[in-house]
Every structure is written in C-alpha cells, then in structure tokens.
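Okay, here's the structure, questions in a sec.
Missing here: one protein chain of the complex. Every other protein chain is in place.
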Amino acid sequence: MGKVASVAILGATGYTGAELVRLLHGHSAARIDHLSSERFAGKGIAAAFPHLRGTGEWVYRPLEVERVARCDIVFCALPHRASMEVVPRLLAQGQRVIDLSADFRIRDASIYQAWYGDVHSAPDWLPKAVYGLPELNRDSIRSAQLIANPGCYPTSVILALAPLLTHHAVALSPILVDSKSGVSGAGRSPTQESLFAEVADGFRPYKTGGHRHTPEMEQELGRLAGSELVIRFTPHLLPQSRGILSTCYVRPDQHRSDQAWFELFADFYKDEPFVTILPPGEEPATHHVRGSNQCRIMVRFDSRTGWLMVFATIDNLIKGASGQAIQNMNLMLGVTETTGLEAIPLFP
Amino acid sequence: MGKVASVAILGATGYTGAELVRLLHGHSAARIDHLSSERFAGKGIAAAFPHLRGTGEWVYRPLEVERVARCDIVFCALPHRASMEVVPRLLAQGQRVIDLSADFRIRDASIYQAWYGDVHSAPDWLPKAVYGLPELNRDSIRSAQLIANPGCYPTSVILALAPLLTHHAVALSPILVDSKSGVSGAGRSPTQESLFAEVADGFRPYKTGGHRHTPEMEQELGRLAGSELVIRFTPHLLPQSRGILSTCYVRPDQHRSDQAWFELFADFYKDEPFVTILPPGEEPATHHVRGSNQCRIMVRFDSRTGWLMVFATIDNLIKGASGQAIQNMNLMLGVTETTGLEAIPLFP
Amino acid sequence: MGKVASVAILGATGYTGAELVRLLHGHSAARIDHLSSERFAGKGIAAAFPHLRGTGEWVYRPLEVERVARCDIVFCALPHRASMEVVPRLLAQGQRVIDLSADFRIRDASIYQAWYGDVHSAPDWLPKAVYGLPELNRDSIRSAQLIANPGCYPTSVILALAPLLTHHAVALSPILVDSKSGVSGAGRSPTQESLFAEVADGFRPYKTGGHRHTPEMEQELGRLAGSELVIRFTPHLLPQSRGILSTCYVRPDQHRSDQAWFELFADFYKDEPFVTILPPGEEPATHHVRGSNQCRIMVRFDSRTGWLMVFATIDNLIKGASGQAIQNMNLMLGVTETTGLEAIPLFP
Partner (left out) sequence: MGKVASVAILGATGYTGAELVRLLHGHSAARIDHLSSERFAGKGIAAAFPHLRGTGEWVYRPLEVERVARCDIVFCALPHRASMEVVPRLLAQGQRVIDLSADFRIRDASIYQAWYGDVHSAPDWLPKAVYGLPELNRDSIRSAQLIANPGCYPTSVILALAPLLTHHAVALSPILVDSKSGVSGAGRSPTQESLFAEVADGFRPYKTGGHRHTPEMEQELGRLAGSELVIRFTPHLLPQSRGILSTCYVRPDQHRSDQAWFELFADFYKDEPFVTILPPGEEPATHHVRGSNQCRIMVRFDSRTGWLMVFATIDNLIKGASGQAIQNMNLMLGVTETTGLEAIPLFP
C-alpha cells in the first residue's frame, strides 16, 4: 500500500461533514488530520455526533487556513458564500480542494448571481474548477486542484439523462424533472420546517418558483448535448431522512423498445462501479441504495403517450454529497476509485 | 331535522370501510344499519378496528343482498370484480348504491377490459352510473341510482385540471401527472410490499408501465375538454399512511400571470366547500389536509420553461374515497352537502 | 341552546394553541374572540398554521391583558414562567383562566422551585388553583376560577393509577412508570433534537436524571392514596408526532385475577365518557386514540413475578393538553362535558 494521504474537513458539523468522517474512518489511503468547527472548537467529534463516538480521537479546531497547509486534500463543507471566501485562500497556498458547496459549480458568474443572489467573489476560479461527477469527468478530476462537488439533485438528474443527451437520443425540449428528497438535504440547522412534527407523515413540493440546482443541471447536461437547454425542475420533500428519487420525462427521437433503452443505458455505464441500470419494470427505491454510494436507474418508454421516463435514485448524503467527494478524492490520489465506498445498501 | 336515512356498508373491513363508519358515526342525517363481512361475521366493529371501539354496537353480518333491501343507501366497499357481481343485484331491487370500487367508473366496457383485464359482467349499467365527483356532477348525483365513487388519484388530478380543460386554457397534449400516495391506498390486505420495514424511510415509483387510474382521468377530463386526450400518469409510493399529492404539468394556451391563473381557479371553485385554491408560493402539503375532506390546489406558471404546474393534495381515504362517498350520499339524500364532513385537518 | 361563551387563547402559536383553535372551531357553546401572539401579530391564523386555513377569520394580536377582559374563559398557552406573570393579572380582573403551563400545577412553591429552578412569583394562587383532571376533580372544576391543566405524562399516569391508589389496592412503593411520548410534546420551537433527521427511525430515553412531571404525579396520586409517595418516572422519545403510552409497574396488595382487576378499573371509570378500560390482552396503542380525547387503559397481572402492570395511552395534544382544557371549559360553562370532543380516533 502506498502513502496515506492527510486530509482536512472544514465545517465538519453538518450531515455531510459527519458522513465524510464516517467514510474516511477506515479508508485505507487517507486519514483525517484536521476537523474544523467554531462552535465545537475544543470538543471531540462525539460532541457533535454521538453516533461517531469511538471512531477516532479527533478534536474540532477553529478554522485556520494555514493550519491545513500540510494536508493533501481539503474537503470544504462550509455553507455557500463562506466557501468562496475560504477556498481561494486554500488554493493560493497550493492545496487541492474538494468543495461541497455550490460556490464553484456554476461556470458563469452571472448565472451564479442570478440564482444565488450574490456577486461571486472569486469568479476567476470558476472556469478552473472541475465539476466532480466522476462518471463524466473522470480524467479532469484526477489532475484537478479544485473540485466542485455536485449537488445532490443534479447528481441524480445528470446521471439519469447523460446517456440520452450524449447520444442525442431525445429532444432538448421539453425536459421535465420531478424530484423528491429526504429532509437531511436541508441540513442540520434547526428550522421549524425541518422539525419532525412538521415533516413526518406528510409530503409537499417546495421552491416551486425555481430551485438553485436547476442551472447546475442545465450547464452540465447542455455541455453533453452540445447545446443550451432548459429544464423544468420541481423538488418535493419526503418524510424520510435520506434518499433522492428523480423522475425525468423526455421525448425520444425515435421509437425504441424498453430493452433497447435499457441497453443504451447499460452500455453507457458499463464500466461504472457505482451506477446500476435496472431492467424495465424493476423500479428503483431510495431505501435500496441507502447507506451506499450507488446510483440506480431505470428507463422506460410509454408508447401510448410518447414519453420516455428515467427514474434515478441515490443516497443524497453519499453519492449526492460525501461519498462522491471521497470518490473524487480517490481519483485525485490515484488510488482505486471504490476505496472506502464498498458498503452495500443498508435495508431495511 | 328530517328523516334519518338508513345505510349499509358492504365489505366494511378495509380502510375505506373503517372511514365510512367513522364519518357516519354522528352523522345527523344517516345511521348505519348494516355492516357486512364474511371474515368478521358475528363480531363487533372493534374486532376489525380497535380504534373504533366505543363508536357503536354494530356487529358484522355475512353479505346478503336481500337483508339490505330496506336501506336507503348502500355503500359498496367490496374489491373490484366482486362489486360488479353484487351491485346489479342491489340495483335490481331498487336500491341506491354508492360503489367505491373501480367497476362502474369507466363508461366503455372495452376500456375497462383493456386496463383491468376482465370482461365486465354488467356493461349495461356503465352508462347509467354517475361519476361521483360533486364539483363536476353535482346535479346528476342528486338523482342518481348508482354512483361510481372516483378513485383517489383521479380525484386529485381531475380537480387539479378541470378548470384548465373546461376553459380550454391549456393544450390537450402533453399532460403529465406525477403523483405520490401514502400506503393506505394499497389497502389492508397483508402483502410484503406494504410491510412497515419495506415502506418506511423509502420512496419509489410503481406500476410505471401503466396504472389503472389513467383511463378514469382521461375519460372525465376528456369529457370536460370536449375531446379525447391522453395523460402520462406516474404513481409513486410515499412512506406515510395517508395523503396524495399530484403534480401536473401542462402547456398553457397563452401567457398569464400567476395571479391570473390563481383567479381562474379561485373563480371556478368559488362555491365549493371542499376545494381551496392556495396563493402562488404557498405550496400544499398532504398533512395539511389529513383527516379532512379538503382538496387544496396551487397553480404556478414557470415562464422560463413555459410549463404550467398544478399541485393538488387530498387525504386519499377521505376526499379520495370515503369522505367523497359521504358527500355523494348527502347530495342523494338532499341534506346539506357538508354534513358530517366538517372536520378540520389534524396536524401534526 | 344557551349563550355562546367568548374565549381568548394567549400564546396561540404552538401545537397546543393550534389544537385549541381546531377544537373550538365549531364548538357549539364557545367561540374564539381573541388570539394572541407577538410574532404573528397582525397576521391570520393560517400564517402560523396552514392546516387551519379556512377555519376562521381570526387575526393574531399582541397580548394585552385588558383586551381579554370581556372573555368568559381565557386559555393561557404561554410557556411556564411567562404564565405565572400573566395569569395573576387576568385573575385579578376577575377572569376565569385555564392555564396549560406547569405554573399552577404544583401546590407547594418549594417543590415547584426544586424541580423548575425558579422562585414562584405568585405562590398565593397555588392553593386556589384546581388541578384540571375532570375524572378526579369534576366538581371543583365547575366552580373554579383558575384551572391548572394537567401535563401530558401526568394525565396518562394519574388515570392509570388512580383506581389502584384510591382503593388502596397496591403498595405505595415501589411505583415505576416507564413512559414514551411522541415528539410534539417538545413543542414547535426549532431545536436540533427535534429535527426530523434526529428523531426519525430512532428511540431514546431522556431526562433520565429526573423529569419535571414527576412531582405532579406524586402530588395527585399521593392525595388519592392519602399518603406521600415517590414515583420513578422515566420518559422516552418516540419517532412519531402524537401519542403517549405509559407502562406502570406496581405491587398489588393481594392476588386478584386479570378479570377482577379489569372490573375494578371498569367500575371506577364506569361513568367516564373519555376513559375506556380494555379487556386483558387487548393492548392499547397510541394510534388507536390519535385525534381523540380518549384515554385507553389495560391492566394485567403477572403472577409469575408478582407485578401488576397498567398501560395507559392518550393523544398528548388532546387528552394530554388541549382536549382536556376544552373538557374543563365545558364543565366551567355548565355545558355537556363532551361538547366539541366527540371526534373518533383517526386511524390509520
């Protein structure tokens, strides 16, 4: 075995931070050397996350960019806006950064501003950031200094539609995406809307006027299609902690059987360790990927109405966030891509 | 107060049967005189439904069509196929029947056969049945002998799209409906798929190849539109007991503001006691109608993509089944339509 | 029908406040004339509680003690400590008050201070407050000026043990109570511990060092027993919104059959509209009383170990809070005790 990389996690007190710790614990090619948090500074990991008691003797420290200078990889799990302030300083001292916020995902600063409402403070870095979806950008990821780790919804949607848009097998318009997510995607900050009694036994759409993950999907899928495109994306909140399922509706260019669509997808992802194409009729379920880095996809054509449907599911905290970040790290370190990500889904 | 009607419930051991009992208990214009069940024959209601202990001294009896002859209204909560055998015998002895199965909802016996796989054994009754959606068919319901009580999904979808199709305000194609339902819609028969451990903390589409509620929506909405139409309908299973939310996507005929769409809907339903149009941005939630006969609808236009979205939510066991049946009964009896259905949603 | 009473609800933005509104809406003998909230002042009820949209045109107003002077009954749903500041001012202007906080439940100010950590600011009112458990104190409630509405846990525990202690049928020691509650009992203020992702699919004890509801149980049960007693009370948090189940363990004075215990309980509560004694072996369930003002109790003797167990369940927001408050109001107004509380449990 080669050298073990040293990593830092900035802002390690949310759910994605906790998942990074969990996945890195026992990772054979990396070890956590720094966990930052202002609120928990001086306390052990179990103070923030009782379930991680016993995993390591890590103690949170306040964020100091200089202290992480000797780390091989820095995971930045800070909120957006905070990230764009800190990340350039890390990059300036030569570090390789995997940023889990939205701040470096949108290449066009004006689009960022239009959807996020803030002027981007580090626009020069936007074109240099690599969008960290290994299934599409594996080679660039290996040598990247800055990875923009994809959003949870976009991961499910881009993986669902990439084969179709790459092969120009569907019309660019309309593209409709009806997504459903567990509530852990909203983070760990206490809000009334995320209380158990407000979420349990209920379901609702939200941000129906427009969700910030839309431009990210449009950018990456447009790039694959070689043309600009717009996507109608409607997110909904599920009464469960983990899991995203995206139901995508597109218009195929020509009639193909379900089996032919299946094969187009299976071929596209044939070497991918984390993407499984399910046979038509075996509908994916969020709890069948829970706890794993898997994405499961089923494609099905409805000849009666002419719609092609693609269903894709991931664990939003793993393939939709921290697992994907580890996958990116593995590529950057040149180790086997699946290292530390071998866990089978936990069901029930 | 007038005469109190005598009612019978056939097949009163599923969730819709229990809800009929609950809603009729204390109904000022009706009283239950007969509950049928083979399995629970001779036992009290609490044997099947512990939560109904104390509501009445009803004892289940085996189904005998003749015994219900003196009832003013018969609710038939038998499974489809069983219903089409029993209902004609009830009708033949002159009774008024509200059938909660799918057997009399589809006017065209060949379409029934195509979607349900069975030859209809009472096709003569199909054109005589009134589709029991009071918001659309109030007058016919009052004098009907046979009510086909709408399906749960169709109730949400037809109410969502009726204003648009009645006003010819949207294109007839495409119409996309992405629906999500709680698991009580699957009934109370034990199956592996409905076990707690298989449903909890998970979400999945099902019957993606085609769901039997599709032709019901197409028939009723086509009738409003004055033209045949097809709907792509995709149901999903939520990890919750009650509630349906349908997200409908259509193409408007012309640009209108969100406010104008709101007003079109508000005006269409202005006299309806059970339909509420929410202002744009106040997204409906299944648990905000739980336990009530309400339907809540929000309409919103996305000018960026040109899609008009309609979100509709109901409690699938009430407005989607038993509450609607009571509403129909009230109309048939000539009593105030809201009698026995005044309950406010139970939240949290 | 007699005069309709005018009522005010102070602090009507938590779950108990919302339940008071729901239960009073349509109450034939009372109408809400005042809803107070600082945060929602000037807004309608639906701003705080979307599920109550359509129930009434009430608008929140800032709390002003003088403004409620003409109300017949004031429900005080303020947090403890706030309550003991406001309630005496209401009483001083002659009003009848039902206080849902803990501030007037403990008759001994020093015990209050020991468990709640605060010096009581209105100790003179403590002996005048009537503990609002109608099954035990019906007559005093009728004429009371100040009702201390019982806590949720104590309601379940006192009803479970009252027959035994009244009849001196069990030893005063040990008394062990292992209780489990849904999370709505923790209120609607956003805290990390009450987030969906922290509560769902999990279970834990809490406040194992001592919970403030303990002295309330000891006081009321001690009064029935005619002797001081101590109770070991251990609360646990359930992954559900509503419902309390208390499992009580006591030592009987003599051997009796399960049937004899059942009869002792059934006789004790024979005239009670809201207490049901279940036959031995028909275990109560929280969701079989959900949405109702019912308390269900099962008593069972284990001859092998000599323990007598009493299981009691209520909906913590109804019989454990707002429903009980309405029951108290009905008694104070001299109307039928069950008015507005007739709802059958909502299941599933």
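Every chain is named by a letter (A, B and C) in the order it is written, and numbering of its residues begins at 1.
What we mean here is this: contacts are C-beta pairs under 8 Å (C-beta built on N, C-alpha and C of every residue); 3 or more make two chains touch, one makes a residue touch a chain.
Note that the structure is predicted; figures quoted are calculated from it, not measured.
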Which residue among A:Ser140, A:Thr276 or A:Thr339 touches the omitted chain? A:Thr276
For the chain not shown, which residue from A:Ser6, A:Thr55, A:Ser140 or A:Thr339 touches it across the whole complex? A:Thr55
Given C:Glu64, C:Asp201 or C:Asp253, the one touching the chain that is not displayed: C:Asp201
Which of these touches the unseen chain: B:Ser179, B:Gln240, B:Ser292 or B:Gln324? B:Gln240
Go through subunit A and note every residue touching the omitted chain. 15, 18, 22, 25-26, 49-55, 184, 200-201, 241-242, 276, 278, 282, 285, 287-291, 294, 342-348
Extract the touching residues of subunit C with respect to the undisplayed chain. 174, 176, 178, 180, 182, 197-198, 200-206, 208-210, 230-232, 234, 236, 238-243, 245, 247, 249, 280-281, 283-288, 290, 298, 300, 302, 304-305, 307, 309, 311, 313, 348
On subunit B, residues whose C-beta touches the chain left out of the figure: 15, 182-184, 188, 190-192, 194-201, 239-241
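In this section, only the chains that are shown with their structure count from here on.
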So which chain ends up closest to the centre of the protein, judged by Cα positions averaged per chain? B
Given that subunit A and subunit C are copies of one sequence and touch, is their interface built from the same residue numbers on both sides (over half shared) or different ones? same
When centres are defined as mean Cα positions, the distance from subunit A to subunit B in whole Å is 39
Calculate how many whole Å lie between the centre of subunit B and the centre of subunit C, each centre taken as the average of the chain's C-alpha atoms. 36
Could you state the distance in Å from the CA-based centre of subunit A to that of subunit C? 46
Indicate the residues of subunit C shared as contacts by at least two other chains. 15, 184, 200-201, 241
